[in-house]
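Here it is, the structure, as structure tokens.
As you look at this complex, bear in mind that one protein chain is not there, while each of the others sits in place.
Each chain gets a letter, A and B, in the order it is written, and its residues are counted from 1.
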Amino acid sequence: MAHDLGFWTLQALNALQLSMLLFLLSIGLTVIFGLMHFVNLAHGSLYALGAYFAASLAAIGGYWMGFFLAPVAVAGVGILLYSGLIKRMRKSGPMAQVLVTFGLIFALLDLTRIFWGDLALAIEVPALLDGRTAILGIEYPTYRIFIIALGLFIFGALAFVLGRTQIGAMIRAGVDNDAMAACLGINVERLFFIVFCVGCALAGLAGVVAAPLLSVTPDMGLQILIPTLIVIVIGGLGSLKGAVTGSLIYGFVQTFGAVLAPQLASVLIYALLAAVLVIKPVGLFPAKG
Amino acid sequence: MFRHNALRYTVLVLLASGALFQAFTAEYFGLEILTEILILAILVLALDIVAGFGGMVSLCHGALMGVGAYAYALFSTKAGVAPPVAMGGAVAVTGAAAWVIGAIGSRSHGIYFIMATLAFGQMAYSYVFQSPVFGGDDGLGGISRLDLSLVGIDLTDSRSFALFCLAILGAVYGASVLILRSGLGRSLTGVMHNEQRMRALGLTVWRVKADVFGLSGMIAGLAGTLAAQHIMYISPGLLSWTVSGEALVVVILGGLGTLVGPLVGAVAFVVLKHEVSALTSYWHLVVGVILIGVVMSRANGIFGWVESHSGAWIERRLSDATRDPEPEEAVSDA
Partner (left out) sequence: MKRAILAALGLATSFALPAAAEDIKVGLLLPYSGVYAALGNDIEAGFNLAIEQFGGETEVGFEVLTEDTEVKPPVALGKAKKLILQEKVDVIAGIVSSGVLGAVRDMVHGAGVPLIVANAGNDNATGAACSPFITRMSFSSGQVNRPMGRWLFDQGVKKVFTLAPDYAGGRQMIGGFTETFTAAGGEIVGQEFTPFQKTQDFGPYLAQAKASGADAVYVFYAGGEAISFVKQYDSFGLKGALPLYGSGFLTSPLYVNAEGPAAEGVITALHYVPTIDSEANATFVEAFQELTGRMPSEFAVQGYDAGRALIEATKTGAKDRKSLANALRQVSFDGPRGETSIDPSTNNIVQPIYVYETVAGESGLTQKVLAQLPAEKDPVNGCEMAPVSN
């Protein structure tokens, strides 16, 4: 099948949109890992929670209420998790952390089923972002452009905060060497807390923006977990650059794989992950060399 | 190195007699659960060898078990090979696949190793799911069990099959201990503690890792051939990463790097799941909360907790010769 330029532009935008959604999820996870050496497998569940909160809030006050409040609510859940569980788990080693976050996945999965039921929920695209916009010579859904723009905005904001502000410098110091950072008078505990909450809020935000595109189901968190992990491992743990590169690679491989090699679509990304790990065992851009 | 102590022997004897008692007295569904526990136990032994004694935390052992199950099914139903040969072939195929994965992943550590194994497992899963040869989503049926009528055992009977699995589990446990006590096993633990030092000593690190991963894969494949024979039907779900995840949970829940602990974990996990799911369809919630509770108690799993609390007491009474080292911390600096 021969395709014109518009077709490839459309696919490139699709790839970019998927990448930005994954970026919102993976940046929180990767910085939490880089800073706290904490593997939060329940990150996907927070994304699902974000979508569910948004669905409930949108039913009361429309999409934008969900958009602004759901990430806050997820950050609230993050605070509970941090003070109840994660703070005490900091020194327990990765095995215990895997187990506890695995337990959290189980528990949160059923809690969403108890509160919201087994039926899929939905959020409508807000009127402002409904319809399509002409861009690069093609018509593209406005809401997807919004996701791309939001992803780029968050990327820019994080790049600024991490690269140009004092708290960013503190976070980078913490990722490099947390003991040394503590010696220099940085309150590392508080830093962890802030980063964890922001990471949770971003996961919630990803859930909110994904909800009108997909359906809100209890297992959506489990479905997104593996792609997110692939992104951060390809990119290398702990770095913004890694998260954004990993997201772009995943988005483009997945989208163009589906078009060019549909038979291999589901195997392709795993093969790529394996290849990256063979060549660079710690991913492309790890925070620590 | 892996050592037995009085407590470990005691628990083994208790587990074995419990399994025997259950095998001879249980009703139909009890035997089903027993067999499920025994097969899971074999799988988690395989996982504990690599994760607990080599720091290679694998998220593809479920897939390896699936490879064993599918290989057995294909050999015995499509290629018409006799079941014992099919079992041997399936174990060999799985071992070879695991060896390759171990070799490729040997340079990765910690979360990267976990993800590399996950990638291979998911590749196998996606491939089996899509391929018509493997029956796709609908799976493969009509798998036969081993024919032991020559020695007067009818494996189609659930009780005999449960006992057969118990015997294999015993053999696998013995083999695991031998592997860990061999030069290879000692090298592996050395690699886990300090890879650089072992390399400096002239050890080919990647070979050690690949060899042990291959052996572990053979055990997982064996568990797969038993799973296929138990259910006499297989589906791609067997290879899904959640199976590997559950196996890992069982190992950690029981006590990583203790061999006995994962056996306890297998019993606890399966019984818990069945008891709770009989009461409520929200069994994930209950199991999840219990997992969190176990971890918050800050022990190395159930068995680790027992060992640290009562180990000293029992040892003082029953034995003074063997002193068990502290439960090893896996991937301590991953």
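We take it that a contact is a pair of C-beta atoms (placed from the backbone, for glycine too) under 8 Å apart; a residue touches a chain by one contact, two chains touch by 3 or more.
Note that the structure is predicted; figures quoted are calculated from it, not measured.
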Listed residues A:97, A:228, A:247 or A:266, member touching the removed chain: A:266
Residue, one of A:102, A:143, A:192 or A:285, that touches the chain absent here: A:143
Listed residues B:94, B:126, B:216 or B:229, member touching the removed chain: B:126
Missing-partner contacts on chain A, residue numbers: 1, 3-4, 7, 10-11, 14, 17-18, 113, 117-122, 124-125, 131-132, 139, 141, 143-144, 212-217, 219-220, 223-224, 254-256, 258-259, 262, 265-266
Interface with the unshown chain - residue positions in chain B: 27-29, 32, 36, 126, 129-130, 135-139, 141-142, 227, 231-233, 235, 237-238, 277-279, 281-284
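Definition applied: only the chains that are shown with their structure count from here on.
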Chain A and chain B, separation of their C-alpha mean positions in angstrom: 32
Touch list for chain A against partner chain B, complex: 33, 39, 85, 88-89, 92-96, 98-100, 102-111, 113-114, 222, 226, 229-230, 233, 237, 263, 266-267, 270-271, 273-274, 277-278, 281-283
Chain A-facing residues of chain B, complex: 57, 104-105, 107-112, 115-116, 118-120, 122-123, 126-127, 129-130, 241-242, 245, 248-249, 252-253, 256, 282-285, 287-292, 294-296, 298, 329-332, 334
